[in-house]
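Down below is the structure, laid out as structure tokens.
Every protein chain except one is present and positioned as in the full complex.
Chain nomenclature is as follows: A and B, assigned in order of appearance, with residue numbering initiated at 1 for each chain independently.
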Amino acid sequence: MRGWRLPLRLAWRDALRSRARSALVLVMIALPVLGVTAATVLIATSNVSTVEGLDRELGDADALVAVREGVDEVAQAPNPDDGLDYDEDSGTALTPAQLAAALGDRPLTEVRQGWGMLRTDRGATDAQLTEVDLSDPLAARLVDLTDGRLPRAAGEVVVNQALADKGYDVGDPLRLRGQDSPESVVVGIAESSRVRSEPAVAGLVGSLGFETFDTSRTWLVGGGPMDWDEVLALNERGVSAYSRTVLEDPPPASEVPSEVEVYESSTDETALAIAALVVTMALLEVVLLAGPSFAVGARRQARTLALVAASGGTPAQARRVVLASAIVLGAVASVGGVLLGIALAAALLPLVQSFTSSWLGPFQVAWLPLIGVAGFGLVSAFLAAVVPAHLASRQDIVAVLGGRRGDRKPSLRSPLLGVVLLGVGIVGAVLGARPGGELLIAAAAIPAVLGMVLLVPVVLAVLGRLAGRLPLSLRFAVRDAARHRTRTVPAVAAVAATVTGVVALGISTSSDAAEARATYAPMLPAGAAIVSTLGGQDAEQVRTAIGREVPGAEPTDIRGVRDATEEQYLEVTVTAGSDDWLLSSSSSVLGSSLLVGDELPPLLLGVDEDERTSAARVLAAGGAVAFTDRGVRGDEVGVRVARSDGMTGEPIGRPVSATLPAVVIDVDPASTGPVAVLAPAAARQMDLEVTTVAVAITGARVTEEQEQAVTEVLAATASGQEMYVERGYRADGETLIIQLVLAGLGALLMLGGTLTATFLALSDARPDLATLSAVGASPRTRRGVAASYALVVGFVGAVLGAAVGFVPGMAVSRPLTTMGGETCVITGSGSCTPSGVQVGPFLDVPWLLILGIVVVLPLLTAAVVGLTARSRLPLVARLS
Amino acid sequence: MSAVLTLDRVSRVHGEGASAVEALKSVTFTAAAGELVAVMGPSGSGKSTLLTLAGGLDSPTSGTVTVEGADLGSLGLKDRARMRRTAIGYVFQDFNLIPALTAAENVALPLELDGQRPRAARAAARLALDEVGIGHLADRFPDDMSGGQAQRVAIARAVVGERRLILADEPTGALDTETGEDILQLLRARCDAGAAGVLVTHEARHAAWADRVVFLRDGVVVDESGSAPVDALLDAGQGR
């Protein structure tokens, strides 16, 4: 430490003196620290641990106990939700009276919780239902009354604000959807302790009339702490307990019954590796962004360092002077970043709360991870200063004291190492270009990027040599960039690393999207929509809803044999000659796999007019239309319909079958049409019950609002069907969002790197600008020079980064878009025969994104820099 | 002989109020075509101020500065910049070459800034470098040159493009006497060829290269070789 005192003092003064540069470093390091800190705090806060959630589950009670029908002994983990073991039908459960006796003089009150459907003004909604005596002190804190009063008798309920927003108000009857729901009326608005934005209802036991789903009953228990021994004693009588005391202070593992031992979830190695990769890349980026400032700082201190060396300082002492400023700035940035991050998190809490459906936990600052985050900031500052410090320690003392630049000639070693690293990265990416190789590719990206960083000086030197033909400002910027390598390289590398990431991720996401687009199989003709009616129960309601919500639509009934009910299901087999299967798979979106009609129903995919005509002819003649994706031919098919019990799979009745004249139509393997269409006469002949199985909607484009409206209406019908609208392939919002986020983040980091380098270059070039002015440069030359700097840094970085980014991007698109193995066709015997159709890999390069980030963004940055740069040239900076 | 540079009762005050320093006090000065005028004086005598005013890098507090008939005070920033690249050549003590540009590019700078095509500018620069005897160094960078070579480049830059006023601020300050004399020889030759030169120096040996030597003391011209001496010397000293 003694050797550090002087360097630290020098660093502190230097930081105060060159405020702008210090601020730059502080921002570069503090911003990521701040962001991660805020995120950490917000996640810790919104993550409600079991202990934090106790009040929400228990209110003022000490435990929640449960008995199960037919169970007289249980083994439980400290938290019964983590592990509960019992034998069903092992004995007789305690009666409520016995339970009360078992609990001694502890007060208790029954509580029932579950979910149910509520009718709303428009349709229906799911709601959390709670039955408990809310006036009981034990249940007191389960709800928080905001309006009206608490229920005092059965038939009175309170609803939460989320439900009130859906149209319920004090005084309204509660419309529960169910056969024999009790009549209840809303008497108050109260927030539930457990859910926030989802509808919730609470009332006295019996008010909501729901059956608990697993025949268990639960009670809130008060009367003081319930310790682990007491819980174990209750377990012996078949009662499980969720005890506040036990959860707050869990018993040692040795006291937990072995059958419910809670295993620590093993750390996911892949997740760990990914985290390591992300941290490494982030570190690299921050180091590269902060690097230029330290490089400039070291160069400004060159004379001091040379004097230190001339008066006997060792290279290590010279290094310390530079490193000390990293420590000072890194420490300030890290601590400041953490503190500001915590403040930001506190400020953001209300916003986060408004986006989450549950209540956030108490504001929580986990100091240990935050120390890690701060350490990250300090380490990145330190690393950013390592190279400048090293270079400063081996500068040419004589040259510096003589007023010349003391940079030693760059060694050939680092570019060679760069080539090697780049090679390693490429080889890694190539090796990883197979299913499951994603992680290897991501890991290989790090040596690739590092190698690229080492090659940046070479690229700059070459550019400097080629710059002779460029216009003055650009030539000046390129040459100056090449001359001040220590400053330019990290900035260019920061931009390049950013672009590498953006390009690689951009290629992989858009290849992913390309795969999804290429393998997308539409279920209906584009723009059409369908609502299945589950055996025609709701056909009328469906038609009405469509008529009301989708003006101009033509609803067409699709008739067929009802596929499946709750009790039984239908098995339709179509044979042609010796072929006993015509379709490799079947899943009909048209309401049933066996349709009936005089002609083919609308919305069938892959059927042309000729086929429709011939199909109509066969159907008119009482025949059948069968579909095949296997090229089966024949003018006669056997149709066999069997019914089985939905629960047991036992056959019901005798299968019916018929051999019918038929036309076989080729369809796509991924087709989602029916297996066959029968003529009404044929259906009658086979004694099949024909109903409206679905309603097809054609003739109008169904908008998303209309779809939602219809869906809400349909939620209120008996079968609660949904409407399906074929809108073709739609990039799920995720891809677009990812690309936008990528572009945005990339732009931000690029801007950061570019602006840093430009700012530092301009302040470094003051004397040169003064000279330019003295020989007659007009004021706007400075703008030109500033813009040129930005352009050089941004453009060189972007081109390099894009080139390197293609490697992992293209590599990772292979494992991402290749189907595991080959697609195969299930044969009749159920085995998989390769179809010979290799799906993927898909490669889609998002040229627009790359063009934007490689060409447009640097130009834009340059334009912004050029327009905002001060245009006044320093006039007599050098003359006085 | 026509006056290329005229300073008419020029004063320049740096700073304001109590800390104001009068660098030049009503100085009248001319430099004619074909004439090299040396301005001598100790540091702080105002000789550098005189040069920055003549070069349009600074504006006088009062009085007028005229270069080739144009009143610099009445020109805007842009036009003054244009004057600097077309009419006035500047040579500094520490050369002030731009390290990122080659010798030829440094010399071509005023021409390029004036909008000449790079190729033509570069050709003119090479000629100018030949003239100062270092044509073979055209593609070197300033960092790779000796002080004398760098100053020759600076002179080439100051004279390129037919500029008729050359302002040199201690051009030999950083050079040894031999190299310094070569540089003065170049300046002298340029003036003999018709340019007006102003050479600011504190060394009599260098001032002796001039046709006329002006002595500055505390912002006042106290003496001029060849002209009648000024009485104000001791008064100026006592008046402070």
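Keep in mind that, in the parts below, a residue touches a chain if its C-beta (ideal position, glycine included) is under 8 Å from a C-beta of that chain, and two chains touch if they have at least 3 such contacts.
Here, contacts and distances are computed from a predicted model.
The UniProt record for the undisplayed chain lists the protein name "DNA-binding transcriptional regulator, PadR family", from the options "ABC transporter domain-containing protein", "DNA-binding transcriptional regulator, PadR family", "Sarcosine oxidase subunit gamma" or "Aspartyl/glutamyl-tRNA(Asn/Gln) amidotransferase subunit B". Shown chains touched by the missing chain in the whole complex: B. Which of B:Val27, B:Ala124, B:Ala207 or B:Val220 touches the hidden chain is settled by the complete complex: it is B:Ala207.
On the side of chain B, the interface with the absent chain consists of residues 21, 42-44, 185, 188, 203-205, 207-210, 213, 215, 222-226, 229-231, 233-234, 237-238, 240, using the contact rule stated above.
Criterion: only the chains that are shown with their structure count from here on.
On the chain B side of its complex with chain A, the touching residues are 48, 52, 55, 57-58, 77-78, 81-86, 88, 90, 92, 94, 96-102, 105, 109-110, 112-114, 118, 143, 157, 169.
On the chain A side of its complex with chain B, the touching residues are 404-405, 468-469, 471-472, 475-476, 479-480, 482-483, 767-768, 770-779, 781, 875-876, 878-880.
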